[in-house]
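All protein chains but one are shown in place.
Up next, subunit A:
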Amino acid sequence: MFDTALTTSDLMFLAKGAGMTLAITGVSVAVGTLLGIIFGVIRVQIGPIWSAPLTFILDIFRSVPLLIQLVLGNAFQAIVQFGWEPFTTSCVILSLYTAAYCTEIVRGAIDAVPPTTRRAARSLGLNWTQDMGYIVAPLAARIALPSWIGLTLGVLKDSSLVLWLGMIELLRASQILITRLQEPLFILMICGLIYFVLSFPIARLGGYLEKRWSPND
């Protein structure tokens, strides 16, 4: 019969790790999305030439492996004596990483709203803010949704890299248990299952929203 040394308190330990994964992902996706929207709108508004410095910085966050960003970011905050907790450092780096990708998603989505539709809105007397709020935002959100869901799922899994800053999130918790119990396959299966349980609702939410919005288009 199947036999394991895994106890309920070990499972609780994993659940705590999953909670940490969720917390870091939640903060990073929220802050990163907000920044991504702001940067994306700025990029569209001021054009490619004026936004070149911003684009360059965001390109760095998109090009350098996240692990290197985390390690360098952590060293940097220590050197300049920010005195950040690993949780804060993790969230800051992951937020910027998310923002870098989200900016491109937002920019692409805004560009995909037909200029003639926006022109019609402006011709009715709507000002820029109203055009953005009532026409561009809802249409761009529909276009951006699948990519944004993909980004969120990616960040959820990439957040495991913060274990290098000493954070005990889901993957690190699993590693600790593996070292102690020497049951790698079983524990990794449970760990993978938890990642799936965390991801599945997000993926479904995306599918649900797409379906809800699609008959209108």
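To be clear about the criterion, a contact is a pair of C-beta atoms (placed from the backbone, for glycine too) under 8 Å apart; a residue touches a chain by one contact, two chains touch by 3 or more; residues count from 1.
Keep this in mind: contacts and distances are computed from a predicted model.
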item	value
From "Amino acid ABC transporter ATP-binding protein", "FtsX-like permease family protein", "Ferrous iron transport protein B" or "Putative FAD-linked oxidoreductase", the hidden chain's UniProt protein name	"Amino acid ABC transporter ATP-binding protein"
Residue touching the undisplayed chain, where the options are A:I93, A:A121 or A:L177	A:A121
Omitted-chain contact residue, chosen from A:Q69, A:Q130 or A:S147	A:Q130
Contacting the left-out chain in the complete assembly, out of A:R43, A:R107, A:R142 or A:R172	A:R142
Those residues of subunit A which, in the complete complex, touch the missing chain	114, 116-117, 119-127, 130, 134-135, 138-139, 142, 213, 215-217
